[in-house]
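Every protein chain except one is present and positioned as in the full complex.
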Amino acid sequence: MIFINFKAYKEAFSRKALELAKIAENVAEKSGIYIAVAVNYLDLPLVAKSVNIDVFAQHIDPVDFGSFTGAVNAEMIKEYGGRGSLVNHSERRMKLADIDFCVSKLRSLGMKSIVCTNNVSTTAAVAALKPDFVAVEPPELIGSGIAVSKAKPEVVENAVASAKNICKEVKVLCGAGITNHEDYVRALDLGADGVLLASGIVKARDQKKALEELAGLI
Amino acid sequence: MIFINFKAYKEAFSRKALELAKIAENVAEKSGIYIAVAVNYLDLPLVAKSVNIDVFAQHIDPVDFGSFTGAVNAEMIKEYGGRGSLVNHSERRMKLADIDFCVSKLRSLGMKSIVCTNNVSTTAAVAALKPDFVAVEPPELIGSGIAVSKAKPEVVENAVASAKNICKEVKVLCGAGITNHEDYVRALDLGADGVLLASGIVKARDQKKALEELAGLI
Amino acid sequence: MIFINFKAYKEAFSRKALELAKIAENVAEKSGIYIAVAVNYLDLPLVAKSVNIDVFAQHIDPVDFGSFTGAVNAEMIKEYGGRGSLVNHSERRMKLADIDFCVSKLRSLGMKSIVCTNNVSTTAAVAALKPDFVAVEPPELIGSGIAVSKAKPEVVENAVASAKNICKEVKVLCGAGITNHEDYVRALDLGADGVLLASGIVKARDQKKALEELAGLI
Partner (left out) sequence: MIFINFKAYKEAFSRKALELAKIAENVAEKSGIYIAVAVNYLDLPLVAKSVNIDVFAQHIDPVDFGSFTGAVNAEMIKEYGGRGSLVNHSERRMKLADIDFCVSKLRSLGMKSIVCTNNVSTTAAVAALKPDFVAVEPPELIGSGIAVSKAKPEVVENAVASAKNICKEVKVLCGAGITNHEDYVRALDLGADGVLLASGIVKARDQKKALEELAGLI
């Protein structure tokens, strides 16, 4: 499984968000790998109805409908065709009670939650909340080009073990520094169910080629 | 001038956001009053291209393009046809340096800034940042149905005086509890350039009638 | 075990903090119950050297020594005789990664961590971080005078079960609305190792009598 976080990158916004989502859809078809994208709020309505892969939000606010200026909640994402959301990304850390609120809310709406964590112990903690996915990303490797699966294999292995030990249904992704097929395969070998990545694809000179390479097509 | 903040109200989201924006457009035409709406991120792309009135975001994050998961910046709002943004709404208070960043950014992009404040002294402070609008809203009256222009006329008068004293071009709105035409007229009499309101219109049983009444059409 | 959180109550600040800590020390001696107090930073140095019971901070910042204006870290609390700290109190919620940082730091310094949570699932999550104590406090009952052990016994029971299931060494406290000996005994009956309370003692007309009653001395 491959999740691509478009972040607030210019190279994955507006028209380019749609293009990259189409690339992801194409590579998913050709490779048979599950690929999903997490896009900007403004892009989500159009992207979600234009591609056949799962489209996620990058964040949701821990609120219901109501007097919450500027907020986007899970119900709204669902209304526009989003399948779920990243929660607690390292660039958007949340309070524990709010993570719990979002995971519960997403579950109750039949949506998927991908909760990001920074190490083994927070991965275990999040597993206890029973999200669909935990994505462990050592902050020092994010955007570094140094793959967590290569530089810190023990973090991936221990994160998988401790998460599954607490909740065996939870799927574990690893992120931070993932760039190529070798990093991806290594992550799977270490027990991860998939990878979460961003700059490795979004900032690649040739996004299509980068994703095809990641997926093992070339 | 009338600014309607749709907040995260179910009654002003998705299909209903578009309907209410159309109502606002219609009342603006009939009354000759400038009316603008501040909508949810997810609704903004469609609403902005469907109506001839100004469409604003309810919040922007104080960042440029880049590695900012979940963030929406001013450039993105502009790309999708938004004319500007609310900044520092009482339900989304910001740090001073971030307010300054957003006001400057919006100005440099030719977009409008509406900075919300809670009292006379913060209104003066914000005026020094030279936004297009300052909207003073005593927090205790927000959503109360008790109009600030009636309950605390001195707040409106003093906010206007202190803001214009620091920056005479800044326009001053008043908010909190505004519901009907009388509240609106009173706000203008006190020196305000317009009003910012939300529940008074959005939560009205008949939104069209409520806005027509506010605008003095009935 | 009884933990008394002095909060920022005037009735438990400065001279009154010392008096209440002395009362706690006295009741601990007479009753044989472990009683500890969590005091304001400014009061901690004097209180910690004046009583023979454990004195805790109410919060610590997730930082080491360095360029962190206004911050108080675990090392500082230890230097002044504090035995540990509350972490993630409902009035001072923290990000998950920061809770983890503080629990690890306190453990490595030989200090005690008491992490507050708001429900059963966050209690399980925190247990995975292996703090010394988890204190579950349903937010709606805090300061209500309605004891969680009476109003929501299932929350206490399930919190204890889910926490011990994940980490059997972790001790579970319950808080929110605890006022008298009956509430306390009921909490122990439900499997809790003790209680965390504040207003029930601090705001009592007679603090000494209130604590003696709580401890079953009268």
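In order of appearance the chains are A, B and C, and numbering begins at 1 in each one.
Criterion: contacts are C-beta pairs under 8 Å (C-beta built on N, C-alpha and C of every residue); 3 or more make two chains touch, one makes a residue touch a chain.
Keep in mind that this is a model prediction, so the values were computed, not measured.
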item: Visible chains in contact with the missing one; value: B, C
item: Selected from B:39, B:94, B:187 or B:202 as touching the chain missing from the view; value: B:94
item: Residue numbers in chain C that touch the chain omitted from display; value: 5, 7-10, 13-14, 38, 40-42, 44-46, 57-59, 63, 65-73, 76-77, 79-80, 86, 89-92, 142-143, 198-199
item: Missing-chain contacts mapped onto chain B; value: 88, 93-100, 104, 117-119, 121-122, 124-130, 162, 166
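Simple rule for what comes next: only the chains that are shown with their structure count from here on.
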item: Arrangement of touching chains [line / ring / star / complete / other]; value: line
item: Residue-number overlap at the chain A/chain C interface, same or different (half cut); value: same
item: Chain centre separation (chain B, chain C; CA means) in Å; value: 43
item: CA centroid of chain A to CA centroid of chain B, Å; value: 34
item: Junction residues of chain C, two or more chains touched; value: none
